[in-house]
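As you look at this complex, bear in mind that one protein chain is not there, while each of the others sits in place.
Chain nomenclature is as follows: A, B and C, assigned in order of appearance, with residue numbering initiated at 1 for each chain independently.
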């Protein structure tokens, strides 16, 4: 199947409308939104907006069907066994906190959760808060020199007290993809569950949670061409069924009396209150669209740009690329340091060239510190990125040095 | 200032587009969305979509400014002392859970939280879960025969162990408005904080949290003509400052190391992860619009329809109205029971007449049980409701009886 | 399709209230709620010689739910659990469709307009699901 990134750009209104033209390379922070999501959301709000679940009037029926259809689309995108394994949340962070509270409440003092030093704060701070609440022990997988999670250390660090290994599927700083099979094999050896933070992976294609043989998967809509304010927690049915509720409110209960309440089955048990209905419908539309794309061609396109970018950066003696420089097992996210120049200043000057990059610690302070830095510049490529975007960045870097030095 | 509900309907796309025409009387579940929110969200997604806070490129600057502007608009709508007292959440339920966890974590075993039997499950279940976590005591204000919160019982039930009185500002079943001044005076007497669940109040006009002299206020966007997936927790600055974080993740931290983290000041401390940026911007647009409306005229219009509805229902011997029937201190939300007819069947038949009502326990089982019922029919009026809507309902009820008996 | 949901046959079934009230000496009793709508049924089943011989129930629910419970008490006694399972399958096929549609017994046909109203499927299915669970429990005893 052929893939034409230029034609694709027409499906992203912001890219088309931006004046002056925009070289958007901040996709790891938020991707631009695909028109299918915009249309699905505005259609929903204009033709079928209602609260879901308990309503019998025609709008409520339509809204409920659309919401559950979105759940089915998410299940399909992840190859989940059933839609009931899909919990809608307000984003990846909310999904990770749900696990840290609900699954976390089943842990005992001394139980261990294994993380890595490459985690985004959203897969780190919730576990620190759990440690304070329940006296669990956190262990951190170390990093290789180029910033990959060092799985060689796993065997030595795993103990029978480990109940969960929670790792990023793909680093938001280095783009490194975690070797899931190795993690899962080790986890099975001690009976630990495996959680993957997929926030930086799903924008590069559908995921097979059954094939990966994991227990939890979390991601956000806004990073995979979908809406703000919506995300997914997938969990294996038996795991979800054993989890106590987290947030309380309408829609997640059975019988409620002042003395106590009973709780609905998953996924409703974990969706307290009116959910982000329109946004779920928008995400469903995007996931259905993503499920049909020619991913081999997209991957080739993204890799070609990645190669061009890495080559351009490697050609400069004042630039240090963080993370793996080979093309294997990585996504097109590239962080780099320019000697003596602060990322905020770098990004500010690039902005004048219409190049949007992000500078800072990228919510991954331990990883950034591993590189001996306080912050870094990050260019992240999406399926709609073009050679012109990469070239504008590389050109802009010459001006950056001229302006700032 | 004049107010023309018919002209206003043109500003709600769904009402204009519905075919066949729709008599939407399910506003307490979800109101229809105002075009200002739709436009603000689509403009945001088409012209300034980016992640907020840490970005220096032009989209990130614009998105951050829009998000903070929405916060200022919410502060204005609530008459908050500063925008820093406004925390965006995914909705009222999330806001109430935030308080139950974060403020709740400062409570000790034996401390008391006072609720009422009229609460929505979203202001009940989070406190039950807190009771299980921390051994606090819940007390429930009883109800008068017509289902109002019986504040006469307050003095006797309040003890010095009471740390919080958390009540609905307006009942989602009966429309009864809580006498806040009495509650606040009593709370001050024992040093308790006061929380109001404003989910059913804000769609009827701006609120003055400083004038009410309360400590917490929660509401959802989707019930006040705004987007799904967004809500507000307002809390007094000093209260917020003393609250520990709830959800962990990006954006709410200072320094993060494996050993531990420091936390940002409010409101950021309570907004972990990428927030619902577009939805906040949409809500901000709606709140700015609501802040300018002629509320005296709207209130007169809503009350006229309420009177018509109550009169029509009172004329029928098989119908029992739940809750206060006077027009004082109530919003235009009317629940009723038809002898021998189940609300789902009633609403199903009304749907054929294009009349959208909700039937069920309305997530307020203790209150519904107070009336000796399992469920009720609910008609809820919004500013765009017309006489034709009320008449269609009253006509429809004749057919309901014909079909179901 | 705009076939009347509340056909006379359905109203008659609900009004007849076959099997209303609890059974003494039940082989198994099960209570089930539909948390989404608040319907609730407590159902007793008495078995003898591998046959369902009586069904009693206490049903709080809408007309469709009560009609379904009443149908069970009127139609099922005398059948084996396997024969009930066939009726349950037929109802599911009637509501949701099925890959291979079984022939659906005439007495279930009044429920066919429910098919168009997804939010009401649970109302009709709740009593059937409750009986299914009660039978599973009875088999385990």
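The criterion applied here is as follows: a contact is a pair of C-beta atoms (placed from the backbone, for glycine too) under 8 Å apart; a residue touches a chain by one contact, two chains touch by 3 or more.
Just so we're clear, the structure is a prediction, and the values are computed from it rather than from any experiment.
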- Task: Indicate each shown chain that the hidden chain touches within the full complex.
- Result: A, B
- Task: Specify the residue from the set A:43, A:84, A:150 or A:345 that touches the hidden chain.
- Result: A:345
- Item | Residue among B:151, B:264, B:319 or B:401 that touches the chain left out of view | B:264
- Note on the structure: Across B:11, B:43 or B:61, the one contacting the chain not displayed is B:61
- Interface with the unshown chain - residue positions in subunit A: 342-345, 348-349, 360-361, 365, 374-375, 403-404
- Message: Give me the subunit B residues in contact with the hidden chain, please.
- Response: 53-56, 60-61, 64-65, 253-255, 262, 264, 268
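In the analysis below, only the chains that are shown with their structure count from here on.
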- Comparing centres built from CA atoms, which chain ends up most distant from subunit B? C
- State, to the nearest whole Å, the distance from the C-alpha centre of subunit A to the C-alpha centre of subunit C. 45
- subunit A and subunit B, separation of their C-alpha mean positions in angstrom: 31
- Query: By residue number and range, which residues of subunit C touch two or more other chains?
  - Reply: 37, 117, 120
- Task: Going through subunit A residue by residue, note those that touch at least 2 other chains and give them in order.
- Result: 54-56, 60, 253, 255
